[in-house]
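Could you have a look at this structure, given as structure tokens, before my questions?
Missing here is one protein chain; the remaining ones are kept as they sit in the complex.
Think of it as A and B in the order they're written, each chain with its own count starting at 1.
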Amino acid sequence: MIKKIVFYSGLMILVAGLSMAQVWKAPDQEKAKERAKERVKFVKEYKNEDIILHKMALVEKGITHKDITENYFLLDSPIIKEREDHYGPVRFAHKRHAALIEDCTACHHYRPKDESMSETTRCSACHQDSFNPEHPERIGLKAAFHQQCTECHQEKQDGPVTCTGCHLKNVPDHKDLVKLADGADAFEVTAECLRCHDQAGEDMLKTAHWNWRGPSPFTVEHRKDVQHGKGTTALNNY
Amino acid sequence: MQLTRRNFFKFMGVTGASAAAAPSSAQAWQSKAPPDPYGCLVDLTRCIGCRKCEEGCATVNKLPAPVKATCDCTVFEKKRRPDVNAFTTVNRYFSGKLDVLDKPSPTYVKVQCMHCQDPACVSACISGAITKKENGTVHYNVDRCIGCRYCMVACPFEIPAYEYHDPITPEVRKCTFCFDRISKEGGLPGCATICPVEAITFGKRETLLKLAKQRIKSDPNKYVDHIYGEKEVGGTSWLYVSSVPFSKLSFPELPETPSPKLAETIQHSLFSYLWSPILLFGFLGGMMYKFDKKDENTQDKGGA
Partner (left out) sequence: MDHKASPLNRKFWTPGVYVMLVFMIAGFLAILARFTGGIGYVSNLSAARPWGLWVGVDVATGVALAAGGFTTAALAHIFGRHSYEPVIRPALLTAMLGYTFVVLGLLVDIGRSWAIWKPVFFWNTNSVLFEVAMCVMVYLHVLYFEFIPIVVEQFKDKVRLPGILELLNGPIEMFLKVADVVASKMMWILIILGVVLSCMHQSSLGSLMLIAPTKIHPLWYTPIMPLLFLVSAFAVGYPMVVFETTLVTSSFKLDSEMSILTPLTRITIFLLGLYMLLKFGDMFVRGTYVYLLDGTYQTNSFIVEVLFGILVPWLMLVSTKIRQTRIGVFTAATMIVFGVALNRINVFIVGYTSPITEGGYFPSIVEIFVTLGLIATLMFIYRFVVTFLPVLQAAPEPITSEEVSS
């Protein structure tokens, strides 16, 4: 009974702590999240024109990379997530890319036929769900991102080309993965972590956190012996 | 020989009549391909060899995780074939093509069941365990399978794998075309869903053929002018386009005749309505009767 009370009170404190932590949110990140959730109307027809004509049109209208307001986008469209959710969303630094390339048409390759629409409409206006039977030639949003990014990175020999170069892996829910008995001690917890993350354990042994051996003998009374630190008088071994 | 004459005449009457009627009914061979099947177009120029399709396939079909799943390139050192635990595999080929930096550029090839329009395995299967579905799937039903492996003999792509290490209940295993998924509205095969670059395009075969032709036409320098699967063995539901000739990528060179055509033509022209066995039966009966009668005059009947 007492155990239960302790457990629940602990839980409540934890929840309270978490909700306290959520008070502050990064405003730009929230904005990016909101933007990523938006769905825009599908552009059925586009101008299949030479890229030069497109560039000229941009010049005429005075649209340049300097017009960009957002620092970054979160490429996290529900269009993709509906089908699968394999990796964490990519933080695409729109402004930075634009500043480096200084050419909108490198990515905004076509423009909508409808003149009233933006010349540099967003990717998801044209590229939505994959394999649209009415537009078989139009690739889906996920493929559009991947093809556009990877191809350019490869060509320019700049920028990541591997999966985790851009994505964070989705961290799986550890609730089902961790198998610990009630009241496991520190060593058991460590062993359980190492069951999957043995590489992380190896890496840990090479870090200062592990190798630190207390105050330098040269600073404290010039003694040669080592007194503290995880390598010696450690509090725990993880 | 105990041959009652009256019975014999009765029997001969029937056989003669049916034999006369039958030969005309042996028809020319007709394709049994579904009219508007689904398919997949694999664009080898797009494939980056990430092997996510293997992963997606394993998840969807509840198979063990692919070997060296995490982008380990040593996996490409050996050519892998689909097997009982992996319905699709990606292999790497260096065909002499160079990339922008003059380095050998790899071509990755995904292998799986081609889901032929007139599948040899379907024609071969002794008990109809393999069927070609309306949606294009070549579907295996283990409940009818006897494990004879004739499908494997017949398959020109060498796709069906077999649980050789199961002594009593081995199954034939191959790409399912995610039959249950694509049977639902908007459903996609696992590999096509997960492919990051849409190297696999899912759709109606007709649409995909048009799309493939369009891609080749719009970029003739990039593609070889060949849609693998358009005509091979009478056409397959899965189609491939490539920048490298298919012969360099372990694609078997195949005739345009559907594999079952010859055997089925012979079988059906000989055995439809069992006309030839009945005719033969009648002929042999006639011979037996003739010689039996001749014998009666000379000697006693010989016992069987």
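Everything below uses one rule, namely that contacts are C-beta pairs under 8 Å (C-beta built on N, C-alpha and C of every residue); 3 or more make two chains touch, one makes a residue touch a chain.
These numbers come from a predicted model, not from an experiment.
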Full-complex contact with the absent chain, from B:L41, B:V90, B:V109 or B:C125: B:C125
Missing-chain contacts on chain B, rising order, are 1-4, 8, 81, 83, 120, 122-129, 144-150, 152-154, 156-158, 160-170, 250, 252-255, 259-260, 262-264, 266-268, 270-271, 277, 280-281, 284-285, 287-288, 290-292, 294-295, 299, 302-304
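The working rule: only the chains that are shown with their structure count from here on.
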Could you please state the distance in Å, as a whole number, between where the Cα atoms of chain A are centred and where those of chain B are centred? 44
Touching residues on chain B, where the partner in the complex is chain A: 46, 48, 50, 52, 56, 71, 100-101, 188, 192-198, 201-204, 207-208, 210-211, 214
Mind listing the chain A positions that touch chain B in their complex? 83-84, 86, 130-131, 133, 136-137, 139-140, 142-143, 146-147, 150, 154-155, 157, 162-163
